[in-house]
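With one protein chain held back, the other chains of the complex are shown just where they sit.
Here is chain A:
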Amino acid sequence: MTEAHPGGKKPKEFHIKIDRVEYHVVEEELTGAQLRQLPHPPIGPDRDLFEVIPGQADRKIDDTYVVEIVNGKRFFTAPAHINPGHEVADHT
């Protein structure tokens, strides 16, 4: 997510974390889809992406949602679904 800057001025770089891994980006805004491309391999559709917002509930980030990037912003992923069990058959 780095870009060439012909003016020679080093762009401002933001340090963000996804699943506790730090990434350096220069964009001031990123969509959910772009954030999903930062890790290697990228975050797949089997996991949801969330933004940690201090003092508030975590925000689920959809692919088209635009996130303002600031230093220290933190994201995490979680399994997107879980299977309801069978009450009689499963373990107790």
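Worth pointing out:
The rule we apply is simple: a contact is a pair of C-beta atoms (placed from the backbone, for glycine too) under 8 Å apart; a residue touches a chain by one contact, two chains touch by 3 or more; residues count from 1.
Methods note: contacts and distances are computed from a predicted model.
Taken from the listed names "Aldehyde dehydrogenase family protein", "ABC transporter permease", "E2 family protein E" or "Anti-sigma factor antagonist", the protein name that UniProt assigns to the chain not shown is "E2 family protein E". Against the chain not displayed here, chain A makes contact via residues 19-20, 46, 48, 50, 54, 57-58, 60, 76-87, 90, 92.
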